[in-house]
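One protein chain is absent from this view; the other protein chains keep their places.
The block that comes next holds subunit A.
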Amino acid sequence: MGPKIKAQPRAVAEPEIPVEYPTVKDKLEAEYLESRPYEVLKAKKGFSGMSAAEKSAYANYIFLETGVWKNWAASQQKDFWALVEKQKIPLPLPKPQPLGKDFRGRDLETYTPQEYQEYQKKQTRLRQLEAESKRWREIHIDGDERIEEFEEEESQEVEKQRRKEIGDLKGKAMGRYESDPTWDDVKPIPQDDGEGALAQIAYTDEYSEAMGYLRAIMAANEHTPRVLGLTEHIIGMNAAHYTVWLYRASTLFALNSSIAEELTWLNEVALVNQKNYQIWHHRQLLIDQLYTTISSSPSDLEELAKSELEFMMQMFAEDSKNYHVWSYRQYLVRKLDLFSSAPELASVEALLREDVRNNSAWSHRFFIVFSNPSYCTPTSKATEPDPAIPATVIDRELNFAKAATFEAPQNQSPWNYLRGVLRKADRKLSTEEEFASQFVQDLEKDTVDIKSSHALDFLADVWEETGEVEKADRALTLLGDTFDRVRKNYWEWRRKALKKD
(Lines give C-alpha, C1' and ligand atoms only; values in the text may rest on other atoms or scores of the structure.)
Protein backbone atom coordinates (compact mmCIF):
# COMPACT_ATOMS: atom_id res chain seq x y z
CA MET A 1 0.00 0.00 0.00
CA GLY A 2 2.09 2.81 1.31
CA PRO A 3 5.30 2.08 -0.53
CA LYS A 4 3.42 1.48 -3.79
CA ILE A 5 1.75 4.82 -3.63
CA LYS A 6 5.03 6.42 -2.65
CA ALA A 7 6.66 4.78 -5.64
CA GLN A 8 4.38 6.60 -8.04
CA PRO A 9 6.14 9.33 -9.93
CA ARG A 10 5.33 12.55 -8.18
CA ALA A 11 6.41 14.94 -10.86
CA VAL A 12 3.45 14.12 -13.09
CA ALA A 13 1.04 17.01 -12.97
CA GLU A 14 -2.03 14.90 -12.36
CA PRO A 15 -4.37 15.63 -9.41
CA GLU A 16 -2.34 14.71 -6.38
CA ILE A 17 -3.33 11.48 -4.68
CA PRO A 18 -3.00 12.00 -0.98
CA VAL A 19 -0.20 9.88 0.39
CA GLU A 20 -1.28 7.44 3.08
CA TYR A 21 1.28 7.08 5.81
CA PRO A 22 1.07 4.07 8.13
CA THR A 23 1.71 6.17 11.22
CA VAL A 24 1.59 9.77 12.20
CA LYS A 25 5.29 9.57 12.89
CA ASP A 26 5.97 8.62 9.27
CA LYS A 27 3.78 11.45 8.13
CA LEU A 28 5.50 14.04 10.25
CA GLU A 29 8.91 12.86 9.14
CA ALA A 30 7.89 12.97 5.51
CA GLU A 31 6.56 16.47 5.96
CA TYR A 32 9.76 17.43 7.66
CA LEU A 33 11.79 16.26 4.71
CA GLU A 34 9.38 17.79 2.20
CA SER A 35 9.98 21.16 3.80
CA ARG A 36 13.72 20.79 3.08
CA PRO A 37 13.92 19.82 -0.63
CA TYR A 38 17.41 21.28 -1.09
CA GLU A 39 18.82 19.53 1.90
CA VAL A 40 17.48 16.28 0.44
CA LEU A 41 18.91 17.20 -2.93
CA LYS A 42 22.34 17.88 -1.41
CA ALA A 43 22.31 14.57 0.36
CA LYS A 44 21.48 12.88 -2.93
CA LYS A 45 23.86 14.66 -5.33
CA GLY A 46 26.51 16.09 -3.07
CA PHE A 47 27.22 19.83 -3.07
CA SER A 48 29.48 19.66 -6.06
CA GLY A 49 26.87 17.78 -8.06
CA MET A 50 24.30 20.56 -7.64
CA SER A 51 23.58 23.18 -10.28
CA ALA A 52 24.35 26.84 -9.56
CA ALA A 53 20.63 27.58 -9.08
CA GLU A 54 20.28 24.68 -6.75
CA LYS A 55 23.37 25.82 -4.82
CA SER A 56 21.87 29.29 -4.48
CA ALA A 57 18.56 27.89 -3.28
CA TYR A 58 20.40 25.66 -0.87
CA ALA A 59 22.27 28.64 0.57
CA ASN A 60 19.00 30.54 1.08
CA TYR A 61 17.49 27.48 2.72
CA ILE A 62 20.40 27.51 5.17
CA PHE A 63 19.78 31.18 5.92
CA LEU A 64 16.15 30.36 6.58
CA GLU A 65 16.96 27.41 8.74
CA THR A 66 19.53 29.24 10.87
CA GLY A 67 17.57 32.48 10.99
CA VAL A 68 20.66 34.63 10.32
CA TRP A 69 18.58 36.85 8.03
CA LYS A 70 17.00 38.32 11.18
CA ASN A 71 20.24 40.20 11.80
CA TRP A 72 20.31 41.78 8.38
CA ALA A 73 19.29 45.25 7.40
CA ALA A 74 15.65 45.69 6.37
CA SER A 75 16.43 46.14 2.68
CA GLN A 76 18.55 43.06 2.65
CA GLN A 77 15.75 41.11 4.32
CA LYS A 78 13.31 42.28 1.67
CA ASP A 79 15.58 41.07 -1.11
CA PHE A 80 16.09 37.82 0.68
CA TRP A 81 12.37 37.08 0.98
CA ALA A 82 11.80 37.99 -2.65
CA LEU A 83 14.42 35.48 -3.60
CA VAL A 84 12.99 32.81 -1.34
CA GLU A 85 9.64 33.28 -2.97
CA LYS A 86 11.08 33.21 -6.41
CA GLN A 87 13.07 30.06 -5.75
CA LYS A 88 9.97 28.46 -4.14
CA ILE A 89 11.89 27.48 -1.05
CA PRO A 90 9.40 26.08 1.49
CA LEU A 91 9.72 27.14 5.09
CA PRO A 92 11.62 24.38 6.85
CA LEU A 93 9.51 22.71 9.56
CA PRO A 94 11.08 22.07 12.91
CA LYS A 95 12.29 18.56 13.62
CA PRO A 96 9.36 16.42 14.78
CA GLN A 97 9.36 16.08 18.58
CA PRO A 98 8.17 12.96 20.42
CA LEU A 99 4.36 13.13 20.73
CA GLY A 100 4.17 11.40 24.08
CA LYS A 101 1.69 8.76 25.14
CA ASP A 102 -2.07 8.54 25.45
CA PHE A 103 -3.79 7.64 28.76
CA ARG A 104 -3.51 3.98 27.98
CA GLY A 105 0.25 4.34 27.64
CA ARG A 106 0.24 3.91 23.86
CA ASP A 107 2.85 5.93 22.00
CA LEU A 108 1.00 8.60 20.00
CA GLU A 109 3.54 8.28 17.20
CA THR A 110 2.17 4.84 16.42
CA TYR A 111 -1.30 6.29 15.69
CA THR A 112 -2.39 6.44 12.09
CA PRO A 113 -2.74 10.01 10.87
CA GLN A 114 -6.53 9.69 11.00
CA GLU A 115 -6.44 8.36 14.52
CA TYR A 116 -4.18 11.20 15.50
CA GLN A 117 -6.54 13.72 14.05
CA GLU A 118 -9.37 12.25 16.09
CA TYR A 119 -7.17 12.34 19.14
CA GLN A 120 -6.41 15.99 18.64
CA LYS A 121 -10.08 16.78 18.28
CA LYS A 122 -10.79 15.06 21.57
CA GLN A 123 -7.98 16.95 23.27
CA THR A 124 -9.46 20.20 22.04
CA ARG A 125 -12.84 19.13 23.38
CA LEU A 126 -11.25 18.18 26.70
CA ARG A 127 -9.54 21.55 27.05
CA GLN A 128 -12.78 23.27 26.29
CA LEU A 129 -14.72 21.18 28.83
CA GLU A 130 -12.09 21.73 31.47
CA ALA A 131 -12.23 25.45 30.95
CA GLU A 132 -16.04 25.37 31.20
CA SER A 133 -15.92 23.21 34.30
CA LYS A 134 -13.40 25.52 35.89
CA ARG A 135 -15.64 28.47 35.22
CA TRP A 136 -18.65 26.60 36.55
CA ARG A 137 -16.87 25.86 39.81
CA GLU A 138 -15.75 29.46 40.15
CA ILE A 139 -19.31 30.67 39.84
CA HIS A 140 -20.86 28.04 42.07
CA ILE A 141 -18.34 27.82 44.84
CA ASP A 142 -18.51 31.58 45.22
CA GLY A 143 -22.22 31.03 45.63
CA ASP A 144 -23.38 33.36 42.91
CA GLU A 145 -26.80 34.37 44.12
CA ARG A 146 -28.00 35.53 40.75
CA ILE A 147 -28.49 31.92 39.74
CA GLU A 148 -32.02 30.80 40.29
CA GLU A 149 -32.48 27.60 42.23
CA PHE A 150 -34.07 25.83 39.30
CA GLU A 151 -31.28 26.84 37.01
CA GLU A 152 -28.77 25.71 39.51
CA GLU A 153 -30.28 22.25 39.61
CA GLU A 154 -30.35 22.08 35.86
CA SER A 155 -26.84 23.31 35.45
CA GLN A 156 -25.69 20.90 38.12
CA GLU A 157 -26.94 18.08 35.95
CA VAL A 158 -25.17 19.59 32.94
CA GLU A 159 -21.99 20.00 34.92
CA LYS A 160 -22.21 16.42 36.15
CA GLN A 161 -22.45 15.25 32.53
CA ARG A 162 -19.57 17.50 31.63
CA ARG A 163 -17.38 15.94 34.29
CA LYS A 164 -18.35 12.50 33.15
CA GLU A 165 -17.31 13.44 29.63
CA ILE A 166 -14.03 14.84 30.94
CA GLY A 167 -13.46 11.55 32.70
CA ASP A 168 -14.24 9.58 29.54
CA LEU A 169 -11.89 11.75 27.49
CA LYS A 170 -9.14 11.32 30.04
CA GLY A 171 -9.78 7.60 30.18
CA LYS A 172 -10.07 7.82 33.94
CA ALA A 173 -13.41 8.46 35.54
CA MET A 174 -13.34 11.20 38.13
CA GLY A 175 -13.86 10.13 41.72
CA ARG A 176 -17.40 9.82 42.97
CA TYR A 177 -17.20 13.10 44.88
CA GLU A 178 -14.94 15.04 42.56
CA SER A 179 -17.37 14.41 39.71
CA ASP A 180 -20.39 15.39 41.74
CA PRO A 181 -21.06 19.14 41.72
CA THR A 182 -22.96 18.91 45.00
CA TRP A 183 -19.62 18.20 46.71
CA ASP A 184 -17.78 21.12 45.10
CA ASP A 185 -17.86 23.13 48.30
CA VAL A 186 -15.72 20.53 50.06
CA LYS A 187 -11.99 20.58 49.63
CA PRO A 188 -10.81 17.07 50.46
CA ILE A 189 -8.07 16.81 53.09
CA PRO A 190 -5.39 14.33 52.10
CA GLN A 191 -4.09 11.82 54.61
CA ASP A 192 -0.88 12.85 56.33
CA ASP A 193 1.05 9.65 56.82
CA GLY A 194 4.34 11.27 57.77
CA GLU A 195 7.71 10.69 56.18
CA GLY A 196 8.46 7.05 55.28
CA ALA A 197 5.52 5.78 57.31
CA LEU A 198 5.45 2.17 58.44
CA ALA A 199 2.76 -0.24 57.30
CA GLN A 200 1.33 2.24 54.83
CA ILE A 201 -1.70 0.84 53.07
CA ALA A 202 -2.02 1.17 49.30
CA TYR A 203 -5.61 2.41 49.38
CA THR A 204 -7.79 2.18 46.32
CA ASP A 205 -8.50 5.56 44.71
CA GLU A 206 -12.11 5.16 45.72
CA TYR A 207 -11.27 4.74 49.42
CA SER A 208 -8.67 7.53 49.43
CA GLU A 209 -11.07 9.97 47.84
CA ALA A 210 -13.96 9.17 50.19
CA MET A 211 -11.72 9.43 53.25
CA GLY A 212 -10.34 12.76 52.02
CA TYR A 213 -13.88 14.13 51.85
CA LEU A 214 -14.75 12.69 55.24
CA ARG A 215 -11.76 14.35 56.88
CA ALA A 216 -12.90 17.65 55.40
CA ILE A 217 -16.50 17.11 56.51
CA MET A 218 -15.38 16.27 60.03
CA ALA A 219 -13.06 19.25 60.16
CA ALA A 220 -16.04 21.46 59.27
CA ASN A 221 -18.25 19.54 61.75
CA GLU A 222 -20.89 19.16 59.07
CA HIS A 223 -23.94 17.02 59.82
CA THR A 224 -26.08 16.99 56.68
CA PRO A 225 -27.88 14.26 54.75
CA ARG A 226 -24.99 13.79 52.34
CA VAL A 227 -22.80 12.70 55.27
CA LEU A 228 -24.99 9.60 55.56
CA GLY A 229 -24.22 8.64 51.97
CA LEU A 230 -20.52 9.28 52.43
CA THR A 231 -20.25 7.26 55.65
CA GLU A 232 -22.28 4.42 54.15
CA HIS A 233 -19.90 4.37 51.22
CA ILE A 234 -16.83 4.16 53.47
CA ILE A 235 -18.37 1.54 55.76
CA GLY A 236 -19.00 -0.56 52.68
CA MET A 237 -15.25 -0.53 52.04
CA ASN A 238 -14.06 -0.77 55.67
CA ALA A 239 -16.63 -1.66 58.32
CA ALA A 240 -14.00 -1.58 61.07
CA HIS A 241 -13.62 2.19 60.82
CA TYR A 242 -14.89 3.31 64.25
CA THR A 243 -14.44 7.02 63.52
CA VAL A 244 -16.78 6.77 60.55
CA TRP A 245 -19.41 4.93 62.59
CA LEU A 246 -19.35 7.42 65.43
CA TYR A 247 -19.56 10.34 63.03
CA ARG A 248 -22.45 8.69 61.24
CA ALA A 249 -24.31 8.20 64.52
CA SER A 250 -23.90 11.83 65.53
CA THR A 251 -25.11 12.90 62.08
CA LEU A 252 -28.17 10.65 62.24
CA PHE A 253 -29.14 12.12 65.57
CA ALA A 254 -28.45 15.69 64.47
CA LEU A 255 -30.72 15.17 61.47
CA ASN A 256 -33.36 13.32 63.41
CA SER A 257 -33.20 10.62 60.75
CA SER A 258 -35.39 7.54 60.74
CA ILE A 259 -33.93 4.98 63.14
CA ALA A 260 -36.06 2.23 61.62
CA GLU A 261 -34.52 2.77 58.20
CA GLU A 262 -31.07 2.81 59.71
CA LEU A 263 -31.72 -0.49 61.50
CA THR A 264 -32.85 -2.12 58.27
CA TRP A 265 -29.69 -0.98 56.51
CA LEU A 266 -27.59 -2.05 59.48
CA ASN A 267 -29.00 -5.59 59.34
CA GLU A 268 -27.49 -6.10 55.92
CA VAL A 269 -24.15 -4.67 56.98
CA ALA A 270 -24.08 -6.95 60.03
CA LEU A 271 -24.82 -10.06 58.04
CA VAL A 272 -21.81 -9.53 55.80
CA ASN A 273 -19.48 -8.39 58.61
CA GLN A 274 -19.82 -11.09 61.24
CA LYS A 275 -16.85 -10.19 63.41
CA ASN A 276 -17.23 -6.49 63.95
CA TYR A 277 -17.45 -4.45 67.15
CA GLN A 278 -18.61 -1.18 65.63
CA ILE A 279 -21.85 -2.38 64.09
CA TRP A 280 -23.14 -3.50 67.47
CA HIS A 281 -22.15 -0.39 69.31
CA HIS A 282 -23.85 1.62 66.58
CA ARG A 283 -26.98 -0.47 66.99
CA GLN A 284 -26.87 0.15 70.71
CA LEU A 285 -26.68 3.91 70.15
CA LEU A 286 -29.66 3.68 67.79
CA ILE A 287 -31.75 1.74 70.28
CA ASP A 288 -30.86 4.19 73.06
CA GLN A 289 -32.14 6.98 70.84
CA LEU A 290 -35.22 5.12 69.63
CA TYR A 291 -36.11 4.16 73.18
CA THR A 292 -36.53 7.77 74.21
CA THR A 293 -39.25 8.15 71.58
CA ILE A 294 -41.19 4.92 72.14
CA SER A 295 -40.69 4.19 75.82
CA SER A 296 -44.26 5.13 76.65
CA SER A 297 -45.77 2.80 74.07
CA PRO A 298 -45.80 -0.85 75.21
CA SER A 299 -46.87 -2.07 71.78
CA ASP A 300 -43.98 -0.27 70.04
CA LEU A 301 -41.56 -1.69 72.58
CA GLU A 302 -42.93 -5.17 72.07
CA GLU A 303 -42.66 -4.78 68.33
CA LEU A 304 -39.06 -3.64 68.65
CA ALA A 305 -38.16 -6.53 70.95
CA LYS A 306 -39.70 -8.92 68.45
CA SER A 307 -37.93 -7.58 65.39
CA GLU A 308 -34.60 -7.37 67.21
CA LEU A 309 -34.92 -10.97 68.35
CA GLU A 310 -35.76 -12.05 64.83
CA PHE A 311 -32.69 -10.36 63.49
CA MET A 312 -30.42 -11.76 66.17
CA MET A 313 -31.68 -15.26 65.44
CA GLN A 314 -30.76 -14.63 61.82
CA MET A 315 -27.25 -13.75 62.97
CA PHE A 316 -27.11 -16.84 65.17
CA ALA A 317 -28.03 -18.98 62.18
CA GLU A 318 -24.63 -17.91 60.78
CA ASP A 319 -22.73 -18.21 64.06
CA SER A 320 -24.63 -19.16 67.18
CA LYS A 321 -21.73 -18.07 69.40
CA ASN A 322 -21.12 -14.62 67.92
CA TYR A 323 -19.80 -12.69 70.91
CA HIS A 324 -20.84 -9.24 69.69
CA VAL A 325 -24.40 -10.29 69.03
CA TRP A 326 -24.71 -11.94 72.42
CA SER A 327 -23.28 -8.88 74.19
CA TYR A 328 -25.76 -6.73 72.33
CA ARG A 329 -28.52 -9.09 73.36
CA GLN A 330 -27.61 -8.68 77.02
CA TYR A 331 -27.72 -4.95 76.55
CA LEU A 332 -31.15 -5.19 74.90
CA VAL A 333 -32.58 -7.37 77.66
CA ARG A 334 -31.62 -4.71 80.20
CA LYS A 335 -32.76 -1.83 78.01
CA LEU A 336 -36.19 -3.25 77.19
CA ASP A 337 -36.51 -5.24 80.42
CA LEU A 338 -36.95 -8.56 78.65
CA PHE A 339 -35.89 -10.64 81.66
CA SER A 340 -39.35 -12.09 82.11
CA SER A 341 -40.18 -12.15 78.41
CA ALA A 342 -41.38 -15.58 77.32
CA PRO A 343 -39.85 -15.42 73.82
CA GLU A 344 -36.49 -14.50 75.34
CA LEU A 345 -36.25 -17.65 77.43
CA ALA A 346 -37.85 -19.76 74.70
CA SER A 347 -35.35 -18.71 72.06
CA VAL A 348 -32.42 -19.53 74.33
CA GLU A 349 -33.90 -22.94 74.96
CA ALA A 350 -34.35 -23.44 71.23
CA LEU A 351 -30.66 -22.69 70.67
CA LEU A 352 -29.72 -25.15 73.39
CA ARG A 353 -31.95 -27.81 71.86
CA GLU A 354 -30.02 -27.34 68.66
CA ASP A 355 -26.63 -27.49 70.36
CA VAL A 356 -26.56 -28.22 74.06
CA ARG A 357 -22.87 -27.26 74.02
CA ASN A 358 -23.62 -23.66 73.03
CA ASN A 359 -22.05 -21.97 76.05
CA SER A 360 -23.11 -18.51 74.88
CA ALA A 361 -26.72 -19.59 75.19
CA TRP A 362 -26.05 -21.02 78.65
CA SER A 363 -24.41 -17.76 79.70
CA HIS A 364 -27.34 -15.76 78.44
CA ARG A 365 -29.76 -17.95 80.33
CA PHE A 366 -27.79 -17.41 83.51
CA PHE A 367 -27.93 -13.68 82.93
CA ILE A 368 -31.67 -13.45 82.31
CA VAL A 369 -32.50 -15.70 85.24
CA PHE A 370 -30.05 -14.37 87.82
CA SER A 371 -30.03 -10.67 86.95
CA ASN A 372 -33.80 -10.35 86.66
CA PRO A 373 -34.56 -7.14 88.55
CA SER A 374 -38.05 -8.35 89.44
CA TYR A 375 -36.52 -10.57 92.13
CA CYS A 376 -32.68 -10.30 92.09
CA THR A 377 -30.52 -8.05 94.24
CA PRO A 378 -29.22 -5.50 91.72
CA THR A 379 -25.71 -5.30 93.19
CA SER A 380 -25.19 -9.06 93.44
CA LYS A 381 -22.23 -10.19 91.33
CA ALA A 382 -22.45 -13.27 89.13
CA THR A 383 -20.10 -15.16 91.46
CA GLU A 384 -21.94 -14.20 94.64
CA PRO A 385 -24.90 -15.73 96.48
CA ASP A 386 -28.13 -13.77 96.16
CA PRO A 387 -30.59 -14.56 98.95
CA ALA A 388 -33.34 -12.76 97.04
CA ILE A 389 -33.65 -15.45 94.39
CA PRO A 390 -36.79 -17.53 94.98
CA ALA A 391 -36.22 -21.21 95.70
CA THR A 392 -38.56 -22.16 92.87
CA VAL A 393 -36.29 -20.40 90.41
CA ILE A 394 -33.25 -22.13 91.89
CA ASP A 395 -34.86 -25.56 91.67
CA ARG A 396 -36.09 -24.98 88.14
CA GLU A 397 -32.59 -24.00 87.02
CA LEU A 398 -30.92 -26.90 88.81
CA ASN A 399 -33.26 -29.29 87.07
CA PHE A 400 -32.67 -27.65 83.73
CA ALA A 401 -28.89 -28.01 84.08
CA LYS A 402 -29.08 -31.57 85.32
CA ALA A 403 -31.37 -32.68 82.52
CA ALA A 404 -28.90 -31.28 79.98
CA THR A 405 -26.05 -33.12 81.68
CA PHE A 406 -27.62 -36.46 80.90
CA GLU A 407 -27.65 -35.65 77.20
CA ALA A 408 -23.87 -35.30 77.10
CA PRO A 409 -22.15 -35.78 80.47
CA GLN A 410 -18.78 -34.55 79.20
CA ASN A 411 -20.29 -31.20 78.14
CA GLN A 412 -18.87 -28.69 80.62
CA SER A 413 -21.47 -25.97 80.07
CA PRO A 414 -24.27 -27.40 82.25
CA TRP A 415 -21.75 -28.36 84.93
CA ASN A 416 -20.54 -24.77 85.12
CA TYR A 417 -24.15 -23.68 85.13
CA LEU A 418 -24.99 -26.05 87.95
CA ARG A 419 -22.15 -24.68 90.06
CA GLY A 420 -23.24 -21.14 89.22
CA VAL A 421 -26.80 -21.83 90.37
CA LEU A 422 -25.66 -23.46 93.61
CA ARG A 423 -23.47 -20.45 94.32
CA LYS A 424 -26.36 -18.05 93.72
CA ALA A 425 -28.52 -20.18 96.01
CA ASP A 426 -25.71 -20.36 98.55
CA ARG A 427 -26.24 -24.11 98.65
CA LYS A 428 -23.40 -26.50 99.22
CA LEU A 429 -22.16 -28.54 96.29
CA SER A 430 -22.75 -31.59 98.44
CA THR A 431 -26.49 -31.09 97.98
CA GLU A 432 -25.91 -32.48 94.49
CA GLU A 433 -23.56 -35.30 95.44
CA GLU A 434 -26.09 -37.93 94.54
CA PHE A 435 -26.68 -36.42 91.15
CA ALA A 436 -22.97 -36.17 90.28
CA SER A 437 -22.29 -39.68 91.60
CA GLN A 438 -24.38 -41.15 88.80
CA PHE A 439 -21.52 -40.45 86.40
CA VAL A 440 -18.87 -42.07 88.56
CA GLN A 441 -18.86 -45.80 89.30
CA ASP A 442 -16.49 -47.88 91.39
CA LEU A 443 -14.33 -44.93 92.37
CA GLU A 444 -12.20 -46.99 94.76
CA LYS A 445 -11.70 -49.94 92.43
CA ASP A 446 -9.51 -50.59 89.42
CA THR A 447 -12.68 -51.00 87.43
CA VAL A 448 -13.50 -47.32 88.01
CA ASP A 449 -15.93 -46.11 85.38
CA ILE A 450 -16.18 -42.40 84.69
CA LYS A 451 -18.73 -40.85 82.33
CA SER A 452 -17.70 -37.29 82.96
CA SER A 453 -14.50 -35.69 84.19
CA HIS A 454 -16.62 -32.72 85.23
CA ALA A 455 -18.61 -34.96 87.56
CA LEU A 456 -15.37 -36.13 89.10
CA ASP A 457 -14.19 -32.54 89.47
CA PHE A 458 -17.54 -31.65 91.06
CA LEU A 459 -17.32 -34.58 93.46
CA ALA A 460 -13.78 -33.68 94.46
CA ASP A 461 -15.14 -30.33 95.60
CA VAL A 462 -18.09 -32.01 97.31
CA TRP A 463 -15.77 -34.30 99.28
CA GLU A 464 -13.49 -31.44 100.17
CA GLU A 465 -16.57 -29.71 101.56
CA THR A 466 -17.66 -32.76 103.53
CA GLY A 467 -14.14 -33.44 104.78
CA GLU A 468 -13.79 -36.73 102.90
CA VAL A 469 -10.25 -35.85 101.98
CA GLU A 470 -9.19 -39.30 100.83
CA LYS A 471 -12.05 -39.61 98.38
CA ALA A 472 -11.37 -36.11 97.10
CA ASP A 473 -7.72 -36.98 96.70
CA ARG A 474 -8.60 -40.14 94.80
CA ALA A 475 -10.87 -38.17 92.46
CA LEU A 476 -8.21 -35.54 91.77
CA THR A 477 -5.55 -38.21 91.24
CA LEU A 478 -7.77 -39.98 88.73
CA LEU A 479 -8.33 -36.73 86.90
CA GLY A 480 -4.61 -35.97 86.68
CA ASP A 481 -3.51 -39.50 85.81
CA THR A 482 -6.29 -40.68 83.55
CA PHE A 483 -9.31 -38.59 82.72
CA ASP A 484 -8.00 -35.06 82.24
CA ARG A 485 -4.26 -35.41 82.06
CA VAL A 486 -3.42 -32.13 80.32
CA ARG A 487 -4.63 -30.36 83.48
CA LYS A 488 -2.50 -32.53 85.78
CA ASN A 489 -0.75 -29.54 87.38
CA TYR A 490 -4.06 -28.00 88.27
CA TRP A 491 -5.36 -31.21 89.83
CA GLU A 492 -2.11 -31.58 91.76
CA TRP A 493 -2.47 -28.05 93.05
CA ARG A 494 -5.96 -28.92 94.25
CA ARG A 495 -4.57 -32.04 95.94
CA LYS A 496 -1.98 -29.95 97.76
CA ALA A 497 -4.72 -27.59 98.92
CA LEU A 498 -6.64 -30.56 100.32
CA LYS A 499 -3.70 -31.48 102.51
CA LYS A 500 -3.34 -27.93 103.76
CA ASP A 501 -6.95 -27.95 104.93
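Just so it is clear, a residue touches a chain if its C-beta (ideal position, glycine included) is under 8 Å from a C-beta of that chain, and two chains touch if they have at least 3 such contacts; residues count from 1.
By our rule, contacts and distances are computed from a predicted model.
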Listed names "Protein farnesyltransferase subunit beta", "Large ribosomal subunit protein mL44", "DNA helicase rad5" or "Ubiquitin-conjugating enzyme E2 1", matching UniProt entry of the absent chain: "Protein farnesyltransferase subunit beta"
May I ask which residue of A:S56, A:S133, A:S327 or A:T466 touches the chain that does not appear here? A:S327
Based on the whole complex, identify which of A:N238, A:S307 or A:S341 touches the chain you can't see. A:N238
Sort through A:S35, A:S179 or A:N411 and give me the one touching the missing partner chain. A:N411
Check the options A:T66, A:Q117, A:Q161 or A:Q200 and report the residue that touches the missing chain. A:Q200
Footprint left on subunit A by the chain that the document does not show: 189, 191-204, 207, 211, 215, 218, 237-243, 246, 249-250, 277, 281, 284-285, 320-321, 323, 326-327, 330-331, 334, 354-360, 362-364, 366-367, 370-371, 381-383, 407-413, 416-417, 419-420, 423-424, 450-453, 457, 482-483, 485-490, 493, 496
